[in-house]
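Mind having a look at this structure? Questions to follow.
One protein chain omitted, others in place.
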Amino acid sequence: MGLDSGWALAWVRESARVIAEHRAELIALDREIGDGDHGENMDRGFTAVLAKLDGVEPGTPGDVLKLVATTLISTVGGASGPLFGTAYLKAAGAVTGAEELDGAALVALLTAARDGIVLRGKAETGDKTMIDAWSPAVDAAAAAQADGASEAAVLEAAAAAAESGAEATEPLVARKGRASYLGERAIGHRDPGAQSSALLLRAAAQTAAEAAS
Amino acid sequence: MGLDSGWALAWVRESARVIAEHRAELIALDREIGDGDHGENMDRGFTAVLAKLDGVEPGTPGDVLKLVATTLISTVGGASGPLFGTAYLKAAGAVTGAEELDGAALVALLTAARDGIVLRGKAETGDKTMIDAWSPAVDAAAAAQADGASEAAVLEAAAAAAESGAEATEPLVARKGRASYLGERAIGHRDPGAQSSALLLRAAAQTAAEAAS
Amino acid sequence: MKKLINDPRAVVSESLQGLAAAHSDVVTVHTDPDFIVRAGGPRQGKVALVSGGGSGHEPLHGGFVGEGMLDAAVPGPVFTSPTPDPIVAATLAVDGGAGVLHIVKNYTGDVLNFETAAELAEVEGVTVRSVVIDDDVAVKDSLYTAGRRGVAGTVLVEKIAGAAAERGDDLDAVAAIATRVNAQARSMGVALTPSTVPHAGEPSFTLADDEVEIGIGIHGEPGRERIPLEPADAIVDRLLAPILEDLPFEGGDRVLLFVNGMGGTPQVELYIVFRRAAEALRERGIEVARSLVGNYVTSLEMQGVSITLLKLDDEFVELWDAPVNTIALRWGR
Partner (left out) sequence: MKKLINDPRAVVSESLQGLAAAHSDVVTVHTDPDFIVRAGGPRQGKVALVSGGGSGHEPLHGGFVGEGMLDAAVPGPVFTSPTPDPIVAATLAVDGGAGVLHIVKNYTGDVLNFETAAELAEVEGVTVRSVVIDDDVAVKDSLYTAGRRGVAGTVLVEKIAGAAAERGDDLDAVAAIATRVNAQARSMGVALTPSTVPHAGEPSFTLADDEVEIGIGIHGEPGRERIPLEPADAIVDRLLAPILEDLPFEGGDRVLLFVNGMGGTPQVELYIVFRRAAEALRERGIEVARSLVGNYVTSLEMQGVSITLLKLDDEFVELWDAPVNTIALRWGR
């Protein structure tokens, strides 16, 4: 039995909570190598998402993701708004109509999200962007699913890989986004978008584990 | 034998030196209850006076004082420029033509200087201005001269009285100049113009003592 | 002290050289003595307006030299009144035979130096009238102080009297209008941070991270009282209260609302202040018929703001709207 729209809603709510909780941390990361607004941007977006959820019918997981996508696009702004917006939009597209998501569907969802970000932002792995969280997450999820892991375990693999991926941005020089202006001086700082991506994927894994238990 | 133009020149040179030496202190006093430029203003003025002295014939003490007056008027600006300028101008007028100044002439000089400041600035004793140094100085000089003191002793009395007068401005509320904007908050700070006046009169006394020895 | 300067004592002269290089279409800068006149020389038969004072308040006064406003500005050293010499030189340079109005901010130094200059200019055959500006309600006006200071209201006097001179009013009439603008204008300011005079090298006062200084002057003089930082709206209300009750301004009045930045305050903040001030006036039935927002009378890099209200009549409105073509104010035709 896969993850349904109840999980999708739980994921989104947990995302909003965890982003609010880490707002200051994300601002601090962005202040080091960007312009100090990433936490504020994401928090503004997910606060708006929460407000939208109130009056809405659950529908399918895809419906929930689409609502997240359009809300982020119209409330976040900055670089991360269109990028996360596209990610959720493409993710929604990858699972349209499905009532429940099995491991394969989750891998498709994550892959589509990652590809959406690349499509808009043209970043490659190692450019010190959110892609450095998403790409290892997609790979780890695919490997776990190929090994027959449960839905929760697929997302757990994605979250863990995203977290290491975010951490692994620290020694990098940035080649996209504001941090690219800094050259060598970006070294030693974690990319804020990779960090928020890891938080979102951790929220997915955690709510999946709760749904399974 | 009174004080000649040699003394007048020495007084002016010593004034320039001592003002330069206390420039920062006068700025600091003015920063507390004014706008922080009194030391700069006075230093600019006396630096200009020094430069003017270079090419000039000594003449009488009155000639020297007049040169100081016009130079201060045209270089100091602020409140203190016209006030000290008038003081030296009236002082020069009080001793016009005299080659040497005896005790009576010195008292006349100081009185005229003080009256000139009052004429322009309309301050009374206790208003927390330079008058609080000049008025006691005039009174002390007159008393010393009446007691038959030497020229050097007349100026010593003036200098000492000016110094106490400057110190005595500390507990006062100001009623003229910028410090008057502060009301009670001026209490506890010494008036910068009274302090620079005391420095100038101390220079007069010291150079007179040197001339006598 | 962190400033984009070379020699601290050359700040004014180097800055004037830059001004001359940038704006030769509008002004001509004379050096030694330093003063700024309109490009093109004096206009025969027109009353000329001369203002001046310490530097560090830019664009006041040099930024207001030009058609419809000042004929000359005389910059002193930073925060220090100019001496009489350049004032006399500027006065003689711009006299077009119809006399010269001196617009003087009420500080002992400015008053004394302009007084001497006026006497000297009269000796040279130029008729001079002086108007002393004292719009700052932060200072108690009494026999026992140097009186109220001249602050941001000066710009309004220069603009409106400048327009009167341009339309051909004679010296007495221009002086009367300037006096009337001053009488109808009230200002009050607040500082969030002090400024640092280049030759002093240290801030003119210190404020804790959560303190503001109410009733600040434009020379870094401390103000009326020091209070904890409050929301902008509360501070605006504090500045407005003494302004409103002083003239007083009342329901039915039409006013010009001038929110002036002290130099270091971002524009977003000036407009937040304007918003509340306009709202507070509306609540009292006072109509904001004209407005001005920006850094016009500054105190170097000080963060803070002043609010000026000018009670308008039809003549003031007409003269305010008249064309002006200076570096800092430009509109019309």
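Going by the order they are written in, the chains are A, B and C; count residues from 1 in each one.
In the analysis below, a contact is a pair of C-beta atoms (placed from the backbone, for glycine too) under 8 Å apart; a residue touches a chain by one contact, two chains touch by 3 or more.
Predicted, not measured: the structure shown is a model, and the values here were computed from it.
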{"item": "Which displayed chains the unshown chain touches", "value": "A, C"}
{"item": "Touching residue (missing chain; options C:111, C:273 or C:309)", "value": "C:273"}
{"item": "Option from A:3, A:19, A:49 or A:73 whose C-beta touches the chain left out", "value": "A:73"}
{"item": "Residue ranges of chain A at the interface with the undisplayed chain", "value": "27, 31, 34-37, 40-41, 44, 73-83, 120-121, 175-178, 180-183, 185"}
{"item": "Footprint left on chain C by the chain that the document does not show", "value": "2-7, 11-12, 14-19, 21-23, 55-56, 58-59, 63, 78, 190, 192-193, 195, 209-210, 212, 229, 231-233, 235, 257, 259, 263-275, 278-279, 288, 291, 293, 295, 298, 300-301, 303-305, 325, 330-331, 333"}
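As a convention for this text, only the chains that are shown with their structure count from here on.
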{"item": "Category of the chain touch graph - line, ring, star, complete, other", "value": "other"}
{"item": "Interface with the most contact pairs, given as the two chains involved", "value": "B-C"}
{"item": "Chain A and chain C, separation of their C-alpha mean positions in angstrom", "value": "55"}
{"item": "For chain B paired with chain C, centre-to-centre distance based on mean C-alpha positions, whole Å", "value": "33"}
